[in-house]
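The other protein chains are all here in position, but one chain of the complex has been omitted.
Now for chain A:
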Amino acid sequence: MAEVLNMQNISKSYYMGEEELEVLSKVNLTVNSGEFLSLLGPSGSGKSTMMNIIGCLDMPTSGKYLLSGNDIEDLDETELAFIRNKEIGFVFQSFQLLPRLSALQNVELPLIYAGVSSAERKERSLNMLDRVGLVDKTKNLPTQLSGGQQQRVAIARALVTEPTILLADEPTGALDQKTGAQVMELFEELNHDGRTIIMITHDIGIARHAKRVVNILDGHLSEQEVQ
């Protein structure tokens, strides 16, 4: 299977005044196409930093990061924006939908930045909302949707550009158990259809939905065998 993500000796340090704080320490990670991977770790373990680096929102202090064969280090702000648009579909804990746009308009957003024509944008977004089971809510504003529905809109938005990786940060963190389970079911379906998913969570119950679980603790990764 094709390798979509390859991290070699990735380190990330922050400076708190004089003091250097190493959040990631020489991390190695390879993800192949079609994998469903969980990054499991408690808060403060460095998992948010991992997510930011994987999503090209942040740059590592040292190490090599290849995303779909692109060396991230070589890219400038504009190229990074294109990579984020094309390669990564973000799903956030708090959904991050724009409150004044309808479900459909929210899903269309990344396609606007991809330069897709308005007719094609609408068609693709409607298809994706259909895929997540919200075809009858396209005109609703986020406030008129339940938490689970909002997260589905966010997932549709993440997938509408057909990204290489669906990158989810605590996707069930703001949902009750039942809705959370439904979202995880959707993830499993998507992965079954061939979607590569990386999910960051602190909840071992949620992490178990993934085929592969990688523990993160104090900036170090360790693979965990799934039964």
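Note that contacts are C-beta pairs under 8 Å (C-beta built on N, C-alpha and C of every residue); 3 or more make two chains touch, one makes a residue touch a chain; residues count from 1.
FYI, contacts and distances are computed from a predicted model.
Chemist: Considering the UniProt annotation of the chain absent from this complex, which name among "Multisubunit sodium/proton antiporter, MrpC subunit", "Putative ABC transport system permease protein", "SDR family oxidoreductase" or "Spore germination protein" applies?
Modeler: In UniProt, the chain that is not shown appears as "Putative ABC transport system permease protein".
Chemist: Give the residue, chosen from A:Asn9, A:Asn52 or A:Gln182, that touches the chain omitted from the document.
Modeler: Going through A:Asn9, A:Asn52 or A:Gln182 one by one, A:Asn52 is the residue touching the chain not shown.
Chemist: In terms of residues, what is the contact footprint of the unshown chain on chain A?
Modeler: These residues of chain A touch the chain that is not shown: 52, 55, 57-58, 77-78, 81-82, 84-86, 90, 92, 94, 96, 98, 100, 109-110, 112-115, 157, 161.
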